Every structure is written in C-alpha cells, then in structure tokens.
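Just one protein chain is left out here, and the rest sit where they should.
Labels run A, B and C following the written order; every chain starts at residue 1.
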Amino acid sequence: MSETAEPMYELAHLGHAELLTPVYEQSLEFFVEVYGMDLVQESGGSAYLRAWGDHDLTTLKLTASDRAGLGHVGWRTISPQALDRRVAALEARGVTGEWIDGDVGHGKAYSFRTPSGQRNEIYYETEKYQAAQGKKSYLPNQPQSSVTRGAAVSRIDHINVLARDIPAAREFMCQTLGFKLREHLIPPDQPEAGAWLSLMNKAHDLAITREPADTTGRLHHLAYAVENREDVLRAADVFCELGTFIEFGPAKHSRTQGFFLYVYEPGGNRIEVFAGGFHIFAPDWEPVTWTTEGQGRSTAWGLDVPASFHTHATPVLP
Amino acid sequence: MSETAEPMYELAHLGHAELLTPVYEQSLEFFVEVYGMDLVQESGGSAYLRAWGDHDLTTLKLTASDRAGLGHVGWRTISPQALDRRVAALEARGVTGEWIDGDVGHGKAYSFRTPSGQRNEIYYETEKYQAAQGKKSYLPNQPQSSVTRGAAVSRIDHINVLARDIPAAREFMCQTLGFKLREHLIPPDQPEAGAWLSLMNKAHDLAITREPADTTGRLHHLAYAVENREDVLRAADVFCELGTFIEFGPAKHSRTQGFFLYVYEPGGNRIEVFAGGFHIFAPDWEPVTWTTEGQGRSTAWGLDVPASFHTHATPVLP
Amino acid sequence: MSETAEPMYELAHLGHAELLTPVYEQSLEFFVEVYGMDLVQESGGSAYLRAWGDHDLTTLKLTASDRAGLGHVGWRTISPQALDRRVAALEARGVTGEWIDGDVGHGKAYSFRTPSGQRNEIYYETEKYQAAQGKKSYLPNQPQSSVTRGAAVSRIDHINVLARDIPAAREFMCQTLGFKLREHLIPPDQPEAGAWLSLMNKAHDLAITREPADTTGRLHHLAYAVENREDVLRAADVFCELGTFIEFGPAKHSRTQGFFLYVYEPGGNRIEVFAGGFHIFAPDWEPVTWTTEGQGRSTAWGLDVPASFHTHATPVLP
Partner (left out) sequence: MSETAEPMYELAHLGHAELLTPVYEQSLEFFVEVYGMDLVQESGGSAYLRAWGDHDLTTLKLTASDRAGLGHVGWRTISPQALDRRVAALEARGVTGEWIDGDVGHGKAYSFRTPSGQRNEIYYETEKYQAAQGKKSYLPNQPQSSVTRGAAVSRIDHINVLARDIPAAREFMCQTLGFKLREHLIPPDQPEAGAWLSLMNKAHDLAITREPADTTGRLHHLAYAVENREDVLRAADVFCELGTFIEFGPAKHSRTQGFFLYVYEPGGNRIEVFAGGFHIFAPDWEPVTWTTEGQGRSTAWGLDVPASFHTHATPVLP
C-alpha cells in the first residue's frame, strides 16, 4: 500500500472457524460444558456452536477428523460488493479458489488457501441468531441471555495461524483483503517472528506467528473473548476444577495488551480465553516493531513463555 | 441509505472536544488532578490536555468562557480524500461551513454547525503524541506511561449532544458523515428520545438525546474511557475523596451496556467515566429500537435516572 | 463492658439461618438455580443448603411456612466450654431458653429469643462438609469445587435483623455473647437507627436496624458473600436475566464499605449478595458513630436508598 492510498475497510470481522478434532465427543463436551458455548445444531458430522454474545447463528464448527487442526476460517465482508471486489483481488493475485454454496449460518463463500496454507473463506450472507423465548435476554441489544456455565466465553475474537514466511503471509492478507499490520516482532538477526493484524478497531483479529516445522497450514490458537480480566481469572479456576490443562496464563500480553489464558481442548487444539486489548482508532496507525524481547518482553509483566507455546500447534506433527 | 448501499467508513474516530468553562483554573485542576489527564500546553486562553492512552497529541481543549458548554467537537476522517468527500457531501446538503487552519494537534479542518446547533469540525492531519524520555511506557505500543493519578482516564471515548429533533439530527450525521445508527429509544406516543451512533466497532461514538428546552447547541456530556469496571468503581472513591459531586452511577447502561459514572466538572459540564460497552462487528447491524422504558429499563439493572440527567446540560439556561 | 475489660472471643461465626417461605418450591429453586447454592438434603419439610465455600455441611435451612421470615439464626461458639459460659451468661441475664437436640449439620443448641424478638441459637458441635468424589475441588483447602451457576455465592456472611430499641438490642448481644459494636448510626434528634456488630475480623456479622412497625422479630436481610465486586456486578446480570427483582444496588455501603446487591427471593425475604467490607484487627476498635446522613451518606457514593429498604421486612405485615 503506497503512502497516499486510503485504508481499506472491506472485511468486517472474523466470522467463524472450523476446528478438526480426533475426539469429537470430548471436544464437544469441552466447548459446551467447560468453555461455556451453546450447541446450535449437529449435522453432517459437525457440531455448530455459538457463544452467548455472538450475533451470528454460529461461530464455531467442530468436525470429527483423524487429527486436530483448522478446517477453515471464515471472514465476513462488509457488503456483497466487497465480496466480489475481494475475490477479484485474490484472483488478480493468482489465487485459485472456489465458490461454495455456504454452510449452516452463512451463504455462498469463496474458499481458498493462503500462502501459509490455511483454508480461508470470505462471504457476506449471514444468518443472525434469533433467541427462542426462553433464551431471550432482558436486554434487547444482546442476542441471548448471558450464560454462566464454565468459562462462559462471550464472543469469537481472533485466530492465530502459523507461517514459515511471515512477511509474505501478512502482506498477502493486507493487500488482498484489507488487513492492517498493527504490530510485529523482529528479533535481532532473525526473521520476523510474529505479526498482529486487524480489520477495524481491534488490536488484532488475526495473528501470524512463526511455524517452527517444515510444514504449512497449522493453527496456533483460536480465541473467544470474555468481558473483563476478572472473567479470565474466573476461567482459570473453572479449567482447574474441570480438569482442563492450562498451558499459559493468566497474564498480560505485550503485543495487543490483552489478558490471556491458554488451554488445550481435548482434541489438542490450543484455545484462548481473552479479555481487553487496546483499541486502534488511528487510520494511519504506524505498525509497532518489537525489535527484541528485551525491549518489550514476551509478556507484559515478564512471565516467561513456555516452550510448548513455540512448538505445539495443530495438526500435531508425527 | 437504501438497503443495497454499502456501509460508509469515512470518519475514523472522535478526535477531540473543546469545553468552555467559566472557572478555567478550577476546571483545569479538575481535569488534571481529579480526572487524571496530562496538560500538554496552554496557549491562547486554552489548555490542551490528553489522557495517557490517547495516541493523538491532545483530545481535550479547555477554554475560558463566560459560561460552560461545548466549544466544538472534532472528528478525524480516514484519509485526506475522505475529508474532501465529506465536505462535498456536507455542502451538497446545503451546509455552510468554513475551512480553518487548524489548532494545536491537528491541521486544516472544515468547521460547521449541525442541525442541532453544535459546532463540529472534520479534519485529517493530526499530530501524534511523542512521549518524552521520562514518560515513555515500558510497552512500545502505548503512547506513554500509564497514569495512576485521580480517575486516571485512559482515552477519549464518546460525546453526547442534545437535539430537539433527534431523527433529523441523526439522519444528518449518518448521511453526510457515515455514522451508523446502533440503537434508539422511542417511548410510546412520544418522539424519539435518544439515538446512539457509531463509526466502526464501538457501540457509540456519538449519542444524541432530547433537548428539553427551547434552545440548541447544548452538550449533555463528554466521556473518557477506563479499562475495566473496577476502574469506574475506583473512580467513584476518587471523586468522593476529592469532593467531586457524583450525579449518577456507577451502574450499567441499558443502551451500549457500558458501565458509567457521571460527575460535573467545576465549570458545570457533565463528564463521564466509562468502561466497556458491547462491540458491533456486523456491517448490517439492525438498529435496536427501545420502544418503552419497561422493555429495556433506563439502566440495565433498574437504577432510576435522576431528574437532573434529563434537564441539566451546558450551557445552563438562565 | 468496662474499659479495662478484655475483649471477648466466645462466638466464632454466623453458623446458619433458617428462612421461612410461603412458596417453598419457588424459594428452593431460587436458592439453587439463581443464588447458586447446592441442596444438601430435604427432610421434615425443610431444605438444607450450602454455598460452595461453606466449610460446614449446611448454612441455610429453608422451611415451608404460612409466611416469610426468619425461623432462627445460629451462631457457633469457639468451644464447648464457651457454649456453656454463654448459656450461663444468658441465663444470668434472665433469658429463658431451651436446649434442643440439634438439627442437620449441628449438635445440641441453646435456643432463645433476643430482646428484639428473633429466635437465636448457639451451639458448638458441627458437621463438616465432606465433598463426594465428583465434587472435590482441585484445591484441598476448599470444601468443594467452586460453582458457576447463577450468582454462585461462596459463603454465608452476615444477617440483618430489625429492633425497635437498637441500643438495648446491641448491648444484649455484646454483653451476653461477645459481639463488638463496630459502627452505629444516630441521626440528629432521632434514636439510634442502626448498629453493625462483629465477632472477630469482619466489619459485621450482625446488623441491627430500626424496626419501623410496632412489631418484633423481623428479618431485614440475609447475606452471602462472593469474592470480588465483579462477582456482584455479574450477579446483577444473572438476576436480571432470570427475572429476579433487584431492589437496591450494586453499590458501595458507607457502613462496612461492602459492595452490595439486594433482591427478594420468591418468598419475600430480602437477600443480599455481598463482597468486601473492611477488616477490623484492632482489639480496641472505637465504634464509629455516624451522626448524620450528611456526614457519611446513606451509601458511600451517594446513591439514594429506596423507600422499601426502610419499610420492607419479613414477615410482611398485613
């Protein structure tokens, strides 16, 4: 993007993600009973779930598979016209995707693989959630009654994928889809180790961090938001009481400044409970370059990152 | 806007507000010592202030005047081109504004009065804050060290103005500037009593509520954000310890679901400490119509609104 | 107590309360599903409940009755010897009580009416809760897994009864049982309106406030604690979502400085969700006398007290 170009607002938000799991029943139980989501429907070997604050019908598709990983990630455009423009931009760049008819919760979508190997889709038509009588909130600006079960996550927030070549991966997302680079990490004498991108006012909707293995298409983690840091602390107790392994946190991220907690769902996918994060309002935000860990710390308050955080991803490699 | 039109993202954010005060010194002391802002500079009979999390040089201009009120409110566009487009749209609608050279913190701006009588300006060129050595944060993605003084507000959040004819006032802002109507309140057999509008992902950047008097151009309140509801509770103690009158709160709004606390600064302007509020990601958000107080409550948990909240505004009428 | 007397530590804590309700099934559902307690057993027309952080087997007995109110309140002594000493002190003062065999959760108790007409009992032998396998916490210093259901109250905290003659009522409790007067409210030219008493380090275990009617023995409210103010805010949403009427709060008390939220359970008894409150460590604490509302406010931040808070109590008078 040249300096005189205007910022592009063509994608509206992270719409949904499909997670693959080799232990479908246990994963489903985790997302409902521990993470606190609601099951919308099961069909075709998949479960469709939603968090209580999601306005769309479903934001998580859970699919039985031989191994864990990311089925695909879906981004909603701001309009049907923007969908066509983004497909044209993708194809102009040589992407070979395909139109699919849609799925539970959304209409036709253009599906393609990014340079880092994850399947993405973009779409506009969406089914909004309509709460049944017993689930209506006392607040008409909320899609359904809030939930207190388990970690009680409130809405889909962001996704973190791995890439061997982070500059290439992020430039692709920025140039074809209008993501904005907000922060990146370039350790001294090393290639770029992480990039945090967003669409409008969030610190990140998408993180791309370094793939340590000779592979592509892997998922680092999927995150849902809760409203306050206290909710993250409360989630830590919930996970401990219910036997879910905590890998990392609760603590404060240096990048995004969000408050985090990472666990593994039974299928092996890393899942985050996230709160806060700064907001970005400047249309000419200068990407923050973290040049060393020393400058900015791995985490804001100095907590060390466990080794697994740099190596574990799904699919788990043999 | 017809149904097939695309959403417009032309304004980026609330940039700054100018408050008038008949007791300049006391107001300045309030904003620094009690509200927790930093003084950037004083010049021309005005003080320019910033909150620690504001990325722009200044977001509040405080000007000595014979009475309290709103000097003007400034909105930043997403680009120079968007600034030109918005001026063209305003003038096409018959607005007669004027270009001004700029002010501390921003460049040339187009200044005009909205139908409800408040002076607004739109601009693009902005001076970013550069922290001096002793004020740099340990986090390079934060404009300066966080502050603990007083209520320690972190960034400008939204403004609430009064209008006699709310539908006309909000349609003007939506059609010429790209605000989106998120929620409005239409009590039974009464005219519209309030409208909440935003630009991108917030529940509101601008609220327009009913002017009870036969006048125009008044301010209901200006709000800065803190990060958590606990910070709002902490601010309540700060205000009580420092002798600032609390008018309303802390409690939870029904509209926006933000957590609020209202005080009067010494000049008489109503000032809010605000946290949270839901996020809006859907590009086709359907405005929520609150048809009765009974449906949605004045405040989320049922706390009554004090009478002054419906009558006090600045300038105070004789 | 003369000035040279030593402070008396003879009662250990509020042990349990029995609430009467004319709508037993609805009240039981409230305490389990909305307030978040666990049902321990039902027998003899009563339900015995516990909060997840209560170390005793049961802290709430819910009994079907023709009208709401307080069945009795039970205080645990620090030892069997202290039980005997307190009974001797009560009888020396002319109290005519009776020994009862005990109840679910505790052994023999001495039951008597206080001057303000509430039935109290003191006892020492207690049955501790032993979590069944599926309910054991991951933390061995916690009696059972924490609960996320409803308001998820964690432990019994305090009780507030009404008395026509507050000085007489509180002096009785102090002199016979070792309560300490921590704060009291004496509005100008009026009789004492409230007294807050505690046993060891809490700001209050027992509050006695003014009975507005020509009656005795009434309950103002029973309170369970949650751990943080955020939990009180979260409870407000829970009550609204589940249709429980909020009478007052969330806000901060001036007396005790606790953070409060009051609702009515379906039987009509007022129930509080409480967090915080200052601690009292000084053995020679000087009671704080609040002489006017102006000095100290009805609530810490100025929120008005609803009229019902001064008039509603159980049994509701015809």
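One rule holds for everything that comes next: a contact is a pair of C-beta atoms (placed from the backbone, for glycine too) under 8 Å apart; a residue touches a chain by one contact, two chains touch by 3 or more.
Bear in mind that the values here come from a model prediction, so they are computed numbers and not experimental data.
*Asks:* Indicate each shown chain that the hidden chain touches within the full complex.
*Replies:* A, B, C
*Asks:* Would you indicate which residue among C:Glu183, C:Glu211, C:Glu241 or C:Glu265 is in contact with the undisplayed chain?
*Replies:* Of these options, the touching residue for the absent chain is C:Glu183.
*Asks:* For the chain not shown, which residue from C:Pro22, C:Gly36, C:Gly53 or C:Gly69 touches it across the whole complex?
*Replies:* Candidates C:Pro22, C:Gly36, C:Gly53 or C:Gly69; residue touching the omitted chain: C:Gly53.
*Asks:* Looking at the full complex, which residue from B:Ser137, B:Gln175, B:Thr216 or B:Gln257 touches the chain that isn't shown here?
*Replies:* B:Ser137
*Asks:* In the whole complex, not just what's shown, which of C:Gln142, C:Gln175 or C:Ser298 touches the removed chain?
*Replies:* C:Gln142
*Asks:* Just checking the interface: what residues of chain C touch the absent partner chain?
*Replies:* Spelled out for chain C, the touching residues are 6-7, 9, 12-13, 53, 55-56, 76-79, 81-82, 126, 128, 138-142, 155, 183, 200-203, 227-230, 254-257, 276, 278-279, 281-284, 286, 288, 290, 295-297, 300.
*Asks:* Tell me, which residues in chain B touch the chain that this view leaves out?
*Replies:* These residues touch the chain not displayed: 137-139, 145-146, 148-150, 152, 228, 230-231, 234, 237-238, 240-241, 243.
*Asks:* So which bits of chain A touch the chain we can't see?
*Replies:* Listed in rising order, the touching residues are 229-230, 233, 236-237, 239-240, 246, 250-252, 259, 300-303.
Following the convention adopted for this analysis, only the chains that are shown with their structure count from here on.
*Asks:* How big is the gap, in whole Å, between where the Cα atoms of chain B centre and where those of chain C centre?
*Replies:* Computed value for the inter-centroid distance: 44 Å.
*Asks:* For chain A and chain B, let me know how many angstrom lie between their CA-based centres, rounded off.
*Replies:* 31
*Asks:* Quick one: which residues in chain B touch 2 or more of the other chains?
*Replies:* Within chain B, the residues that touch at least two other chains are 229-230, 300.
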